[in-house]
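Yeah, one chain of the complex is gone here, protein chain that is, but the others are all in their spots.
For clarity, chains are labelled A and B in written order, and residue numbers in each chain start from 1.
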Amino acid sequence: MEIMLAVLAGALVAAGAYLMMNGKTLPYLFGLTMISNSANIIIFASGRLTFGKPPLVPEGEKYIQGAANALPQALILTAIVIGFGLLVFALCLAYRSYYVLGTIEMDQMHSSEPGTEANPQ
Amino acid sequence: MNSVILSTTARLLLPLIVILALFVFNRGHNEPGGGFIGGLLAAIAFTLVEKSAGVEYARKVLYFRPLSIAAFGLGCTLVGGLWGGIKYGYFLKGVWPFITKLADGSKSGLPVGSILLFDFGVFLVVLGGVLGILFTLEEVVASETDLEDS
Partner (left out) sequence: MAETPDEPTITREAGIWRFIPAVIAALVTLWFTKFISPVANGQYPEYVVTWVESAGVSFAFRLDGLSLAFALLICGIGAMVFLYASAYFRSDRRLLSLQLTLIAFAISMLGLTTADDAVTLFIFWEGTTITSYLLVGFDHEKETSRRAALQALLITGAGGLALFAGLLIMGGIAGTYRISEMNLLGETFKSHEMYTTIFVLVILGCFTKSAQWPFHFWLPGAMAAPTPVSAYLHSATMVKAGVYLMARLMPALGGTDLWVWTLIPFGAFTMILASVWAMRQTDLKLMLAFTTVMGLSMMTMLLGVSTNAAIAAAMTFLLVHAFYKAALFLSVGMIEKGSGSRDYTKVAGLSRALPLTTTVVGLAALSMAGLPPLFGFIGKEMIYEAGLHSHHAAMFVVGAALVANALMVACSGMVAIRPFFFNDQQAPKNNPADPGWGLWLGPVILSGLGLLCGLFPGTIGYTLVEPMVLAVAGEPMEGYLALWHGFGMPLLLSVATFALGALLYFGLDHIREFLFRIEDDVPETERWYDGFLVAMGSIARNGSILVQNGSMTSYLRRTFMVMAILIWVALLSGTWTWPAFALSGELIDWAIFLLITASLSVVLGSSSRLAAITALGGVGAGIAIIFVVYGAVDVAMTQLFVEILVVVFMAIAMVKLPVTGIARFRPRDAAVAAFLGLGVTMSMLMVLGTDIDLSLTDFFVEKSYPEAFGRNIVNVILVDFRGFDTMGETAVICFAAMAAYAVLKAGRKVRK
């Protein structure tokens, strides 16, 4: 599974980056989601994989041996929620920028940039 | 989203899911669950109602303003932290007023204390934060006309 997870993480990052470079706000958000998913997988797998033994101390015991690594799980759990918050905020921003600027093309949103001429693509 | 069946089902399901969310939250210290998960679950319950019966109804059912809930939750986490801070001098140290430690190392008593309050704060923040954005987004989207139609 390690190889698969590594491939998946790479594939998610690549797909995410490709979508982010699309230049439109909605695919950008898709890409963002994928990259944060990939980050979660990377953190999770870095704590090593343990099949089917959650880190729950059984009733009557004081601790548990050989369970899945709990620390990355705690980190990912908050990361997912924070990532969700970020994504939703970005979504609101994309939505509002479409209404204010009248475009979803990110390359046309440069009212705060020094060179008014956009890079011809 | 105007299905009567869905709308009715959602209204009926709402209390059940909220109770489930509270249950998930409460057992979180010992079983899978907790403030984040419970909060998300409760938020999903209200999302369901909102999608089927409209924002106005969802706001009415929620009763409190979502951002107020989130702010109250943040206050809960702060108080949960200060509780241990005042009692033991360490901010966020767990205080368990109803738990006694037995001689053999096991415990007995009610698992209620500063940590539960803290977790409840997380629950409320997640619930309020998600719903706050959801309701606002829905209202704003509904009130604005399409750019392309003009």
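The rule is short, and it goes like this: a contact is a pair of C-beta atoms (placed from the backbone, for glycine too) under 8 Å apart; a residue touches a chain by one contact, two chains touch by 3 or more.
Remember, predicted model here, so these are calculated numbers, not experimental data.
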Inset, instruction - Return the single residue from B:L14, B:L62 or B:L134 that touches the missing chain. - result: B:L134
Legend entry - For chain B, residues in touch with the removed chain: 28-37, 40-41, 43-44, 47, 51, 66-67, 70-71, 73-74, 77-78, 80-81, 91-92, 94, 96, 99, 105, 107, 111, 115, 118-119, 121-122, 125-126, 128-130, 132-134, 136-138, 140-141, 143-148, 150
Legend entry - For chain A, the residues touching the chain missing from this view: 1-15, 17-27, 29-30, 33-34, 37-38, 40-42, 44-59, 61-64, 67-71, 73-74, 76-78, 80-89, 91-96, 98-100, 104, 106-107, 109-110, 113-119, 121
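Criterion: only the chains that are shown with their structure count from here on.
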Inset, instruction - Please give the residue numbers of chain A that touch chain B in the complex, ascending. - result: 54, 56, 62, 77-78, 81, 84-85, 88-89, 91-92, 95, 98-99, 102
Inset, instruction - Going by the contact rule at the top, pick out the chain B residues touching chain A in the complex. - result: 30-32, 36, 40, 105, 126, 129-130, 133, 137, 140-141, 144, 147
